[in-house]
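As you look at this complex, bear in mind that one protein chain is not there, while each of the others sits in place.
Think of it as A, B and C in the order they're written, each chain with its own count starting at 1.
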Amino acid sequence: MAVKLYIEAIHDALAEEMARDARVFVLGEDVGVRGGVFRVTQGLLERFGEARVIDTPLTESAIVGVAIGASAAGLIPVAEIQFADFILPAVNQIISEAAKMRYRSNNDWNCPMVIRAPYGGGVHGALYHSQSVEALFTHVPGLKVVTPATPADAAGLLRAAIRDPDPVLYFEHKKLYRSVRGEVAESDDPVPIGRAKVQREGDDITVITYGLGVHLALEAAGRLADDGISAHVLDLRTLRPLDEEAILEAARRTGKVLIVHEDNKVCGVGAEVSAMIAEHALFDLDAPIRRLAGPEVPAMGFAPTLEKAYMLSVDGVAEAMRALARF
Amino acid sequence: MAVKLYIEAIHDALAEEMARDARVFVLGEDVGVRGGVFRVTQGLLERFGEARVIDTPLTESAIVGVAIGASAAGLIPVAEIQFADFILPAVNQIISEAAKMRYRSNNDWNCPMVIRAPYGGGVHGALYHSQSVEALFTHVPGLKVVTPATPADAAGLLRAAIRDPDPVLYFEHKKLYRSVRGEVAESDDPVPIGRAKVQREGDDITVITYGLGVHLALEAAGRLADDGISAHVLDLRTLRPLDEEAILEAARRTGKVLIVHEDNKVCGVGAEVSAMIAEHALFDLDAPIRRLAGPEVPAMGFAPTLEKAYMLSVDGVAEAMRALARF
Amino acid sequence: MADVPRHRALGLTDAQVLEMYRYMALARAVDERMWLLNRAGKVPFVISCQGQEAAQAGAGFALDRGRDWLCPYYRDLCLVLIWGHTARTELLAAFAKAEDPNSGGRQMPGHYGDRRLRILSGSSPVGTQIPHAVGIALAMKMRGEDAVCYVSFGEGTSNQGDFHEALNFAGVHKLPVIFFCENNKYAISVPERRQLACANVADRAQGYGFEGVIVDGMDALEVYRVVREAVDKARRGGGPTLIEAKTYRLSPHSSDDDDRSYRSREEVEEARRGDGIERMRQYLVSVGLLDEEAEERMRQTIRAEVDEATEYAERAPYAAPETLMHHVYAEEV
Partner (left out) sequence: MADVPRHRALGLTDAQVLEMYRYMALARAVDERMWLLNRAGKVPFVISCQGQEAAQAGAGFALDRGRDWLCPYYRDLCLVLIWGHTARTELLAAFAKAEDPNSGGRQMPGHYGDRRLRILSGSSPVGTQIPHAVGIALAMKMRGEDAVCYVSFGEGTSNQGDFHEALNFAGVHKLPVIFFCENNKYAISVPERRQLACANVADRAQGYGFEGVIVDGMDALEVYRVVREAVDKARRGGGPTLIEAKTYRLSPHSSDDDDRSYRSREEVEEARRGDGIERMRQYLVSVGLLDEEAEERMRQTIRAEVDEATEYAERAPYAAPETLMHHVYAEEV
């Protein structure tokens, strides 16, 4: 077991997959000489050469579109979108093309590719370098969406994404890059896509979350424990397909559910989690299903006051958890 | 009161708004000489001239982007996207730009514009001329999304959309164009955005739906009435902002809720409606919240067998309603 | 030299040029059959290649069916026939039957795809295939294969952002890809001059650092020549070429269109007089490769082929409703 930063776990897993399989290559803006603006691909150009670490022109639709073509021709592209906010010009290629290639060709063609993108706020990124975009894709059959919260999952889910025969969106939370450290196994086992993980066991209330929310919930759970409230924390890890079994089990365990995410609330992933519970575990509930999520504004402001007002906090999560426990 | 087809109601309201306000103009592919591929803009070129009915190049991102600029400069563009499926190349302009213009400029600028797009299946449109895309936008603060089900609402919501100071996505269901006829008032009153409508009163179960689903639910409700089951049918009409009050009231009225939409189920609009009820009216429920929606496949196939297997039907809706009533 | 017929000077055998003609005639016959079936209410939708067969035949013969890749667009019926599809496969698609190799009846006709033949599956949103072709070419280059990727699209589509981004990418990375614009003068009802303000789509190549070539798309042999040059250059590592074939769409945009609202019958008739199939026929007659009898024989074979295909396709089963849920992801069935 090595202890790594979240960003190191991503970097290392990517490098190892490239070493393991010559079909894997990286493309994106500034991923080569610069090693990525966050340095996720640092050193890959030197190690794997220009042919496998491609600095593309500033064109997100082409990054994804070219990756689709390359994957059809037998390669495994790992495309980087510099910031998740800038994935929007590529939405047509992702939703019309990558997501539908297998289905539309009746299983003749497929797109084994990964799109990595740093998302989330709390890093002075202002309106356009802080967004959470996952909910635009979790609605789309044909796509898989993962959002690791820990270094181990970051590594394991990246491996799984690269080895998956279908397109996977891999969203990495910017604020976790250098703030979270954790053990990562030496083995190169993937973490299965589609499986949530209980990050803390508890009996009074259930928090279902992902990404940065996992860390906030765990810290809040620690505080609540001091007051004798026992919180169960489920990390979704994969947002599409959702792990229905794990969600229902976690909901039933305590009968009180709080869903937490940084992304806007309305029609966010939390809505589906809640609807799933309301459809399949309604009578196990002892309280209304609560959601604590980003406010209904386009994104967070640059001013620290506005960023803070937008972002979830341990205080805020703890308060929502207490309120639910009291219910 | 005149009786009009759904498509006529849209056409007439558009023409009347153009006559009423010289700032209103239409742009899109084939909207001029051809009068639109569905004929919604038929005759507008002749009536309002080339300057106000613009056949654009085949470029959805520019259609929306140019409309944003024109709206900033004081005009009111009504942009047509030929099929909702083809709105995806314009997603960046819609979500990064139109939706955020007011917020990012701190209320200095805004985008009074409408984007119209025919959506939905059942017309042999196959994978790429049948999609429902509303859930990609209902998550986005800054946008409004409407989906009229009747000629009266089609006219009234289009007027409201055109007069709204913010960007409105106006989705018109292709299958309703010439299959639904109804009374449309002579007055030019708008239908307020954000207000659902009870299309049928009932006491045993509540169906919450929109678009084509409204007609299926009403027909199914008629059948159920023969068996002594009384169904309440709420037509959402606006998908963002959702009419929370009306939704909760409809849910509480019967305590049994079925949400119906043609769009894919997971993370669809129904998820938010369900989550809203599970958050605010949980203890008024007598049954799990059910959703009947498009299956989790990318879109409907061209083969009639596949289209039929995808589409909602009166039979299917009635069956789901009965099952809920029996619960 | 004056005595060598054009096709031989270009390196095409007599048999090849006759085959070329046969494919053009076959494509036209399949296309016409689809319209008949549509008008008879038997197939819900047709999108046509009529007027563009010569361009497609020239391109198809200039490529190597044994190694090259295609990202065709919805009018490329003649091209995919050359590439190995048949009247039967395309009528299966028109009838939306399960056996359709393009999509098993999931997509509209004209949405070609066949992995066995290296035809990448296409969709309806126009222009998305252009970056795909660039990605395929990138893979060819990375693996050191000498195959090229061919991608086609209309002049209206050359205005889409994806066209620009893809050609730029291919130019920067000098990839073996042939961008083939079938300029048929209209994008549904919008004439060329309201789609683009430059004289030629090919003029855009300059903005991507490679050659743009204009060719008479009604002249299959001339198209063959320029595509052949581009293919040879691409195989030698010389990078992409943008070729614009000037053609004309003889039929309405699709079976849902009524083209009388936006163009005159005279214009269409005038264009019909320059039809590339007729030009090829006259050429073959002039060089002594075709006479009336041979022509009639060929037409009969084609008719029989199309009849058989229609009958087969009409009888073939639809995909079963439960297959709706198949193949969203791998190994799900």
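Methods note: a contact is a pair of C-beta atoms (placed from the backbone, for glycine too) under 8 Å apart; a residue touches a chain by one contact, two chains touch by 3 or more.
As the structure is a computational prediction, the values presented were derived from the model and not from experiment.
Considering the whole complex, the hidden chain is in touch with A, B, C. Remark: the omitted chain is touched by one listed residue; of C:E53, C:D76, C:E165 or C:E182 this is C:E165.
Residue C:F210 is the one among C:F210, C:Y248, C:Y262 or C:Y283 that touches the chain not shown. Within the set B:D166, B:E279 or B:E307, the residue that contacts the chain not displayed is B:D166. The chain that is not drawn here is touched, among residues B:S71, B:S130, B:T147 or B:N264, by B:S71. Mapped onto subunit A, the interface with the missing chain covers residues 29-30, 32-35, 37, 55, 57-59, 61, 85-86, 88-89, 124, 126-129, 295-298, 300-306, 308-310. The omitted chain makes contact with subunit B at the following residues, 25, 51-52, 54, 56-57, 59, 61-62, 64-75, 77, 89, 92-93, 96-97, 100-110, 141-142, 144, 164-166. Listed for subunit C, the residues touching the missing chain in the whole complex are 159-165, 168, 171-172, 174, 193-199, 203-204, 206-210.
Keep this in mind: only the chains that are shown with their structure count from here on.
Using the average of C-alpha coordinates as each chain's centre, A ends up farthest from subunit C.
Chain centres here are Cα averages; for subunit B and subunit C they lie 37 Å apart. If you average the Cα atoms of subunit A and of subunit B, the two centres end up 30 Å apart. Distance between subunit A and subunit C, defined via averaged C-alpha coordinates, is recorded as 41 Å.
Looking at subunit B, one finds that residues 61, 85, 88-89, 127-128, 296-298 touch two or more other chains. Counting partner chains per residue, subunit C shows two or more touched chains at residues 103, 106-107, 111, 123, 125, 161-162, 328.
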